[in-house]
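Just one protein chain is left out here, and the rest sit where they should.
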Amino acid sequence: MSAPSLLDQLPGLGDQARRLHAPVRLALLALTVLVSLLLFASTPLQGRVDFVVFVVIAFALVQTGVSFALEGRRHALDRLVSLLVHLALLAAVVPLVSVLSYTVYKGLKKLDGQFLTHNLTGLGPLDTNGGEYHAIIGTLEQVLMATAIAVPLGLLVAIYITEYGKGWLAAAVRFVIDVMTGIPSIVAGLFVFAFWVIGLHRGYSGLAAAFSLTILMLPVVVRSSEEMIKLVPAELREASYALGLPKWKTILRIVLPTASAGITTGTMLAVARVTGETAPLLLTSFITPATNTSPIAGKQTAIPTFIFSQIGLGRPANYDRAWAAALTLIIIVLVLYISARLLTRRNTLTRR
Amino acid sequence: MSKRIVAEDVNAFYGSFRAIAGVSLTIEPNTVTALIGPSGCGKSTFLRTINRLHEVIPGARVEGKVMLDSEDLYGAGVDAVAVRRTIGMVFQRPNPFPTMSIYDNVAAGLRLNGIKNSKVLDEAVERSLRGANLWNEVKERLAKPGAGLSGGQQQRLCIARAIAVEPQVLLMDEPCSALDPISTLAIEDLMTDLKQRYTIVIVTHNMQQAARVSDRTGFFSLEATGEPGRLIEIDTTEKIFSNPSEKRTEDYITGRFG
Partner (left out) sequence: MTASTERPPPDLSGGGLGATRRVGDRVFAALTTGAGVLVLALIVAIGAFLLTKAIPAVQKDSTNFFTTKLWQPDNDPSVFGIAALVFGTLLSSIIALVVAGPIAIGIALYISDYAPRRLATPIGYLVDLLAAVPSVVYGLWGLLFLAPHSDKFQQFLSDHFGFIPLFDLGKNGVVGRSMMIASLVLAIMILPIVAAISREIFLQVPQANREAALALGATKLEMIRLAVLPYSKSGVVGALMLGLGRALGETIAVALVLSLSYSTSFHIIDANVGGNTIAANIASQYQAAEPLGQRALIASGLVLFVITFAVNALARYVVTRSGKRAAAV
């Protein structure tokens, strides 16, 4: 009679009663905090951060121990991993909150109308005024130019890959887009620096910066557009063909409008990403204290390079400017980013 | 405006796989012809050779002749795009364009073929929606998205979209298989109206439907999986369902096969 004896070895339903319920776990946590407080009051242990770390480690040990004794090894391990997973989330949220709140806290000190409407010309190293007007102009012009090049080009390439590409040429174009995806931003800047700025003797300019940003944007635009175009159901194309529409009109009037919300999201994320790029701009548009409204000639500061150069100068006033500009940059990027995400909700296409 | 279709020895391929072989048949104007048969027998594929939609699938090709009155649709110099404008199609699942309103869906074919006069469009939209028995239900909300309609309404919207370009033939690929019985009935009634003006070919899995709506019925079948589908016989619907010439047809109709 082996079957009944096997059943006897398995836990019965009654064992469920011996579970570590939420109120018990809360009590354990309270107890851990209390004991830790006593320890921090009476021993050399000190510091707020230390306290939190201490409590977390202690609670992990206590809960695992109690669970092991009460519920057995399986549940103890399960609870430990569950705790670790939650801590992992905390490990991401803490730096995010820290970066954002510290930037807001430091940046608000200097970010005002004066800062937004002045550049850095005519200032001595000890002056604390001046602003990022010229950098805002630079960022706007460079990002707009890059978008104006990368979006139409990227869209055409995406259409080529999904709708027309055949054979080795399509494979080669796909490969190049894949390669571009992995180009580090500094290398993109170096390309343009070597090829355009010094190679063709064009010098630093906003246009050169836009070229380097285009290299970074293009693969993102192509990839996201490609993915969205592929999601347009074949039935819609067939319905369009069945109405007697040629392929190009089907693509322009049916496929692209259907995919447009997704394509716009992808494009805005790409724009948000390049708006924060610093490294390629250092090598292509460089830095100047003056406002340069010409997008095609002469050095032009952008917000990221403004921050970088201010940090390099290293005086408190410079740091203040850097924080204020960092706040501006974060606001711009986050607005782009969040509106792109909100737009995703309007997306009628979903992956199956 | 309704025309006769004559298929002569039509073979359709997906890459090297032959999906249908040697189909020859005649479809008379102003009739409803139903194509029935077991799954995978090539009836939908054959339907898609009539408006040259088969060839948009990569690797797919067609051999043989399909005549629309005296013109060979696969003749040299014939543009597939023009063929599809002449021959309308309604699909298995309703597929209105999701980014367009009801009005725009119906007007899509005309607009994209270059008609911009809003008066002409208004008239055509109303005429087509009336033709598809949908006008009364949607006339108050022409600007609303077509995707907001019920499944049966969406399918009638697709019929309106197809007839708006004034085709000579209307192909229907299992148009009711995704619909409830009441919507199905509405579409079947509509077919009887539409055949006054169009030649209609309908693929259906539903033999009762074929018996209800069609004048002539063609039976497709295949010897075995992997073999091409063939037209076994085509005759008046009455004859097919009461006294078919082929044993295989009878087996299928009476439920002994498929």
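First chain written, first letter: the chains are A and B, and each begins at residue 1.
Throughout what follows, contacts are C-beta pairs under 8 Å (C-beta built on N, C-alpha and C of every residue); 3 or more make two chains touch, one makes a residue touch a chain.
Everything quoted here is computed from the prediction, not taken from an experiment.
Student: Just to verify: which one of A:20, A:144 or A:180 makes contact with the chain not shown?
Tutor: For the chain that is not drawn, the touching residue is A:180.
Student: Could you tell which one of A:69, A:93 or A:234 touches the chain left off the display?
Tutor: Of these options, the touching residue for the absent chain is A:93.
Student: Which parts of subunit A face the unshown chain closely enough to count as touching?
Tutor: Here the touching residues of subunit A are 47, 74-75, 77-78, 81-82, 84-89, 91-93, 95-96, 98-100, 102-103, 153, 156-157, 159-161, 163-165, 169-170, 172-173, 176-187, 190-191, 193-195, 198-199, 218, 220, 223-224, 227, 246-249, 251-252, 266, 272-273, 275-279, 282-283, 304, 307-308, 311, 319, 322-323, 326, 329-330, 333-334, 337, 341, 351.
Heads up, the rule we're going with is that only the chains that are shown with their structure count from here on.
Student: Could you list, by residue number, the parts of subunit A that touch subunit B in their complex?
Tutor: Touch list, subunit A to subunit B: 233, 235-246, 249, 253-254, 257-258, 260, 348.
Student: Write out the stretch or stretches of subunit B touching subunit A in their complex.
Tutor: It is residues 51, 53, 56, 81-89, 91, 93, 95, 97-99, 108-109, 112-113, 147, 158, 161-162, 165, 171 of subunit B that touch subunit A.
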